[in-house]
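Encoded as structure tokens, here's the structure I'll be asking about.
Here the complex is missing a single protein chain, while all its other protein chains stay put.
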Amino acid sequence: MKNNEVLRVEDLKKYFPVRQGLAGLFSSRKTEYVRAVDGVSFTVREGENLGFVGESGCGKTTMGRVILRLTEPTSGRIYCEGIDITSLNRRELKEQRRRMQMIFQDPHGSLNPRRTVNEILRQSIRIHKLVDGKAEEDSLIKETLENVGLAPADEFWNRYPILLSGGQRQRVGVARVLILRPKLVIADEPISMLDVSVRIGVLELLLAMRDEFGISLVYITHDLATARYICDRIAIMYLGKVVEMGPTEVIYSKPLHPYTQALIAAVPVPDPTVKMQDLPIKGYVPVTGTDTSTCGFYERCPYAMKEHVGENPPLIEVEPDHYVACFKVK
Amino acid sequence: MVKFLKQLESLREFVKLLWTHRMGRAGLIIFSLFAIVAIFAPFLRTVDPNITGSAENMLVPPNSQFWLGTDDLARDIWSQVLFGSRISLMVGFLAASLSIFVGTMMGVIAGFYGGRIGEVLMRIVDFFMMLPTLPLMIILAAVLGPSVWNIIFVVALVSWPTTARVVRSQVLSIKERAFVEASRCIGAGDFLLMFGEIFPNVVPIIFAQAVLVVTWAIYSEAVLAFLGLGDPTTISWGMMLHFAFESGVMSRTPNWIAPPVGSIVVLILGFTFLGTAITDVLKPGYREVRGL
Partner (left out) sequence: MALLDVEHLKIYYFTQEGPVKAVDDISFSVNEDETLGLIGESGCGKTTAVFAILRFVTPPGRIVAGKIVFQGRDIITLSNEEMRLLRGKGIAMVFQGAQNALNPVMTVGKQISEVILEHANITAAEAWERAKQQLELVGIGSARAKNYPHEFSGGMKQRVMVAIATACTPGLLIMDEPVTGLDVIVQRQLLTLTNDLRAKMHLPIIFITHDLSVIAETCDRVAVMYAGKIVEQGSTVSLYKEPIHPYSKALINSYPSVKGEKKELKSIPGAPPRLINPPAGCRFHPRCEYVMDICRTEEPPLENRNNGRLVACHLIK
């Protein structure tokens, strides 16, 4: 285990049983599962931003929650700075929570509407007993508010979330985790519900968190364009598996997996002189729980061949630090 | 201290909002009226309502001495009505408080944990809901004996399940919201999540529910007293009706019947108005729709 690994995930799986209802009691069919996360492995190094990109249903949000043990994994191991957190009990886990935090998607729903800004931040301090005494708490809150760009702190001190703009609420969300000085932050679509003119500001804040506080970021999104802007490495997810992973510019300029190629081709470009490319794939994302003995992309893949049925392509390193799970790519 | 003042401030705001609501305004007025009457009853009464009198003062129709007349024991009806308001409001609030407290506890715990605990708790709630309220109250009151406190207990016992149901369903929906998970992610334990995060957001619904329980308590007290299960030494509106019925002259003395019945109806109406107003006012977007 390298010393500068902030997060290591090994073969993480999260399966949700599909409720059979009353009929299930009498049928002899095996319980079916939704394989939300189906064997994901990766590492995040110190000071690195790793992006997870995929469409809805690919499992990226579930994966983020499982890593923080907001939902328990079905199997697999999660190591935070070398410590295996999958087997910790509640008390130990609470201590670990200081090091791994989350920023949520909905600026409106992620703040308790009945708490003021300073009360929200104070809760973080008190749960982990970061400092002693109210004066110390106040000064830490003030400093953190200024760190996230909510200055002067006095203006925001007693405000309820309803009086904050979307961007300001997300900044409070960032402050709430920043105050703990975590090593790793998982950001689940942090800007998708914000106005476009405000998004870059929040992204810059996330980048500043890395530069000034050494916080590594796992950035979960469906938006390829903003992921490119903020992430050093990108992992593309499809049906619970990572199908391609590598440095950002490599993935965007030389995508190898057919799904990645389709994704990049599908994203509209803010340049009206560029014509829309034809999409090489067809159809819609199949419902999970179907046949998993074959590559999940088989039905939509333009390069699908009969020989590919019955086996799942493993994730292999085809170039230094560039991984692909595809039979076509050798 | 600062927190208390802040809460007072938001209470003031809340009352102001209620005032803008038509029903809320009516409810506030009615409630204030009866509250004043209850508090200042000793100053507003003309005669000590407990004093019985001689035969010539019995069943006297309203006159300048006895504003609403007298009952069959020459007690002044006006003064009785005034003091009766104390019992009704007291029973209303105390029974509601007890009922709300128990119901909320059950509802929050059942809603938050769900699973086994939730199921067990909800089955207890279901059991209590199944019991027929009026017969149960009558039996309990008869068994426990005539006393205002017994009535309060009985009313609370029968009404807490509804609160538990309402609170639980609210908790179920709040539990899913991102800020609860965010707190859990920060490291908040179950207790902090239930009472620090979820409960403050349930309070509005509890208010609305409380008001309804109060109306129900007032009504139940009147019914039980009327049926003779109340304490004959305390003056309450239900008790007045009980004596009126027992006396046999009910059909000829509207001045004896109308005041207590009217008071019960108006007070319950006032609280019902308040309840409706609270529910409306607490709906998100109320201010915007009214252009406030």
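Per-chain numbering from 1; labels A and B assigned in written order.
The definition used in the following text is that a residue touches a chain if its C-beta (ideal position, glycine included) is under 8 Å from a C-beta of that chain, and two chains touch if they have at least 3 such contacts.
It should be emphasised that the depicted structure is a prediction, and the values quoted were computed from it without experimental measurement.
Novice: Have a look at A:V18, A:A151 or A:A225 and name the one touching the chain we're not showing.
Specialist: Considering all chains, including the one not shown, the answer is A:A225.
Novice: Out of A:G133, A:P270 or A:P320, which touches the unshown chain?
Specialist: From the options A:G133, A:P270 or A:P320, the contact with the absent chain belongs to A:P270.
Novice: Just name the one of A:A153, A:V250 or A:I281 that touches the chain not displayed here.
Specialist: A:I281
Novice: Spell out the interface residues on chain A facing the chain that's missing from view.
Specialist: 55-56, 165-168, 195-201, 203-204, 222, 224-226, 228-229, 249, 252, 262-274, 276, 279, 281, 284-285
We adopt the following convention: only the chains that are shown with their structure count from here on.
Novice: Taking the mean of the CA coordinates per chain, how far is chain A from chain B in Å?
Specialist: Those two chain centres are 50 Å apart.
Novice: Applying the document's contact rule, which stretches of chain A touch chain B when the two form their complex?
Specialist: Touching chain B: residues 68, 70, 94, 97-98, 101-102, 104-106, 109-115, 123-124, 127-128, 173, 176-177, 180 of chain A.
Novice: Over in the complex, which chain B residues touch chain A? Could you list them?
Specialist: Those residues of chain B that touch chain A are 177-179, 181-189, 192, 196-197, 200-201.
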